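Apart from one protein chain that is not included, each protein chain of the complex appears where it belongs.
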Amino acid sequence: MKLDLRAVSGRHPAAKPDAAPALRELSLSLRSGEQLAIIGPSGAGKTTLLHLMACALQPSQGSLQLDDSDPWQLSRSALQKLRGQLFLAPQVPPLPPRQRVVTAVLAGRLPHENIWASLRSLFYPQDIPRAERALASFDLSDKLFERVDRLSGGERQRVGLARALLSEATLLLVDEPLSALDPQRGEQAIVALTAAASARTATLVASLHHVEMALTHFPRIVGLRDGALFFDLPAAEVSPQILQALYAQKLHELSGPALPTDEQFPGAPVPVVMLCR
Amino acid sequence: MKLDLRAVSGRHPAAKPDAAPALRELSLSLRSGEQLAIIGPSGAGKTTLLHLMACALQPSQGSLQLDDSDPWQLSRSALQKLRGQLFLAPQVPPLPPRQRVVTAVLAGRLPHENIWASLRSLFYPQDIPRAERALASFDLSDKLFERVDRLSGGERQRVGLARALLSEATLLLVDEPLSALDPQRGEQAIVALTAAASARTATLVASLHHVEMALTHFPRIVGLRDGALFFDLPAAEVSPQILQALYAQKLHELSGPALPTDEQFPGAPVPVVMLCR
Amino acid sequence: QAVFKVTAIPDESPTELARKAAPLVKYLEKTLGMKVEFTPVTDYAASVEALANKQVDLAWYGGFTFVQASVRSGGKVIPLVQREEDAKFRSVFITSDPAIKTLADLKGKNVSFGSQSSTSGHLMPRSFLLQANIDPDKDFKRVAYSGAHDATIAAVVAGKVDAGALNISVWEKFVADGKVDTNKVRVFYTTPGFYDYNWTVHADMPAAQREKLTKAFLSLDRASPEGKEILELQRATRFIPTKAENYKGIEQAAHSAGLLK
Amino acid sequence: MPEPALRDPAWRGRLFWALASLALLWPTLVLTEFKPWILLEPDALKPAWNFISAFFPPRSDPEFLLLLARETWRTVAMATAGMSLALLLALPLSLLSVRVLSLSALTGRMALLPAILRQLVRWTLMVLRSVPELVWALVFVRVVGLGPTSGVLAIALTYGGMLGKVYADILESSDAHASSSLMRNGAGRLQTFFYALLPQNAAELTSYTVYRWECAIRSSAVLGFVGAGGLGQLMDSSMKMFNGAEVASILLVFMALVWLADRISAALRKILA
């Protein structure tokens, strides 16, 4: 799916009226099948941007185009249909307690089946092998019939990602897919996601805190800071300096030392070398 | 606080009876004021170990000694008093929706104040400056009066950590404190935590997926795998080989290549050496 | 300041009871020289409990309720006066079903009594049915308890039940007021006479006050406008003294019908 | 992957329970003489229709409206008073009986003594709510006589039992993460209630409390038993007399009160949200 954001601003409906919008005048366009990583400090607006792309949040300004049509101009049924093409894996895996892993994973197929099939699946899960295969690509097939609230943090996160593999979406949006994973399983997860996206030429957008993973696995990197686009560069051109500027702390820039952390960084350059793996 | 685990096994009360225990015969001892990082693949039992240390889970076998006394032999009130000395920051921040940041942070002081003070705090937060200082060490003081469910993922996590700074615990257990943080804020958070622990000579145990962070900031590293101790070494002695063995995938050991990740680790020697010290 | 408390069994709807009691309350206030308060209830048992525990001073009881109050209080209640009509009170069985002509025709039908604690709405009709060798619990299809006499009429009119048993004076008043269509609903059996309603006080009431109260009732007269209004509302010609022995027959009937142990 | 691992292990249990509930449904249908089609027979519909058509127009002469207004206030007042007393009873009992606030249950098993205490509290709540209001009312009539006092007390006791149980259930079925985390760090039970359970469940608790208040208004028929008056008694007598017009007016008042309760509930939840 093609994606085009033009000067889009986004604000959370519940935000205070005087608060700055979470995302300010951001322009970005993505070819169909492109793979993009979004990085940026916590609170920069990565999740907000993904929500905008997933049509979960209506832009307060600017326009969003998915495959050359503005989803917010569509009729309700057309929008619903379009939504079947989008997949957002939220930052916290959205798993209701007491559900079993197999059901949670198969929920990824809901947009592509009718109501009867989904009812039957509740009674006896249809297509168990498929769920099993998806879990296997995250090294989790032994937990197929476990309840999701009895999983470790990383296992829950992988269940959330396995759902993505089952959907037939052409735009995959994953929000910090690696946050609870160890380096090895993180690597495996990102490979599985990029491979799945390439296999069906789906566009993949992932927000990541893990800079090296982003640089290694994604050809294009977008840096967000304070709700605005900080850079949009091919992975090879992202330099340590630019990363340092991206993540630099506000307080640090403004005022003098007041933080316990300060003495730990005497010569402030602190090359953010992340020796992953 | 001193800590001594002798051949401790742990199993979750809700786990299937035939499942292997989440933690098997683990021995570990910690001096008062020591700082330890636990690493290991997802599902290895890190969270379970922290729960055992926090007296949140009773060992199914073996014995646990906190400051030379077995907490499970204590009377209920003595145990609850002891718990005031422990602080566990769970993997998912335990923030009830609708609560405000300041209240959530001040909840860290609950064990040290009486019920009237805490009720008054609900009406008008007492000791706001203290909460503000704790948040400032995580670069979050501007969200003091925000509602916790209107925060970004990383902000929520930092609120959970700020709570730790307010408690007067002498054993700090933090479960993946950095999972949702960008490198810079992660660095800052870990520095704030270790500094706080040193300042009051509290023992600090953190589980981490971020190996470099662990190696840089913690003098001692414990590796867990499949519920058993894999190694227990000073940070300087943790070699890339041992890390690779720690995180190697189960499937990989058993069957032939079937995973897309396999070519990433050619000749994996995988020596399962138990370098206990 | 002491309040003289009065209540009555709910054999009619509470609004109706309150309306009937209003002039009587005024009259008693005048003759007793103290504040009188009438509280309508909707539960027979509540009125019995209240008098037996001296929570009210005066209560309007049916024959059976009086017997119950006497038993519950260990004989510590005294009937003062009754209406002249109450010495030979009767119940009627009504129906809207043309096929029902005698008590025996009731077998296999749905029948409604008034309240289970009612004398003329339950105890005596049941007692006469038993005498006619009909056991309501076995021979009727279903037994319903409408709760009040007027409700029984309504239930029969609405076709909810095939037949009903109730107090004759309520029936006559309904017929007189034209509130019921006698072409559709008719009486098919009238019971023999028995002792019914009375005004009862508890035995701890000072004798002087009891005297005053009795006199107040006995001196009600249709000649005076006040007496006429009260007596008409009470559906009484006049009040006459009564005594506990009058209700022995009811007590026996209750025993033999198994309603009193 | 071996084939049997892909079979849902929960399947048999599900099938069993589905069949078992079907097997139980059958005798219930027989016992209750469940024959809905008789409702559609013309001679069943006609009398019902007659009664319903008597609803229009509702009775609205000033005298009746005045009575209605007075009884409405009485009912609201009794319901409010009864509910306040019920809350006084229910809150401590439910806090005593919930498992999530048990310190010893933090690790799975509850200690013996608190478990017994909890069970006793649960039984108390059960007795309180399973004895019908009428019986309580008759107990109190012996002491305070006829009038609102015994009715209010009867409501307070039964509703205390119900509220206590439902509060405990609500607290128990919520996510225990926040509360257990506080208690593990050494916070007291009440502190945990105020800092973790209450913010999490405030909406659900309020909506249930308001609903119960509304219930108290509706079920005030019991108050009539002991001479406390109220809408319930009025409804009861109009209903017994098949007086459609009066029933309709009272029903309208009920609906208005229910609507009001709904609005209050929504407003409260909005404030809490």
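By written order: A, B, C and D. Residues from 1 in each chain.
We take it that contacts are C-beta pairs under 8 Å (C-beta built on N, C-alpha and C of every residue); 3 or more make two chains touch, one makes a residue touch a chain.
Simple rule for what comes next: contacts and distances are computed from a predicted model.
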item: Chain not present in the shown complex, as UniProt names it (candidates "NAD(P) transhydrogenase subunit beta", "Cytochrome c oxidase subunit 1", "Phosphonate ABC transporter, permease protein PhnE" or "Cysteine desulfurase IscS"); value: "Phosphonate ABC transporter, permease protein PhnE"
item: From D:45, D:66 or D:111, residue that would touch the chain that is not displayed; value: D:45
item: Identified contact with the non-displayed chain, of C:25, C:71 or C:130; value: C:71
item: Given C:134, C:158, C:187 or C:240, the one touching the chain that is not displayed; value: C:158
item: Missing-partner contacts on chain A, residue numbers; value: 13, 16, 54-56, 79-84, 86-90, 92, 94-99, 103, 107, 110-111, 115, 118-119, 122, 167, 169, 225-226, 230-231, 242, 245, 250-251, 253-255, 258
item: Chain C residues that touch the omitted chain in the full complex; value: 43-45, 48, 53, 68, 71-72, 110, 112, 115-117, 141-145, 147, 158-161, 259-261
item: Touching residues on chain D - with respect to the absent chain; value: 25, 27-29, 31-36, 38-39, 44-45, 47-48, 51-52, 73-74, 76-78, 80-81, 84, 122, 126-127, 129-132, 134-135, 138-140, 142-145, 147-149, 152, 162, 165-166, 169-170, 172-173, 175, 203-204, 207-208, 211, 218-219, 221, 232, 235-236, 239, 242, 247, 251, 254-255, 257-259, 262, 265, 267-269, 271
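Throughout what follows, only the chains that are shown with their structure count from here on.
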item: Chain nearest the global centroid, as defined over all protein CA atoms shown; value: D
item: Whole-Å gap separating chain A and chain D, where each centre is the average of the chain's CA atoms; value: 44
item: Centre distance in Å when chain B and chain C are each reduced to the mean of their C-alpha atoms; value: 78
item: Chain B: positions in contact with at least two other chains; value: 92
item: Residue list for chain C, restricted to those that touch at least two other chains; value: none
item: Residues of chain A touching chain D in the complex; value: 97, 100, 102, 123-125, 128-129, 132, 136, 141, 144-145
item: Footprint of chain A on chain B - complex, ascending; value: 12, 14-15, 39-43, 47, 91-92, 136-137, 139, 150-155, 158, 175-176, 179-188, 191-192, 195-196, 209, 211-212, 247-251, 259-261, 264
item: Contact set on chain D toward chain A in their complex; value: 1, 5-11, 14, 175
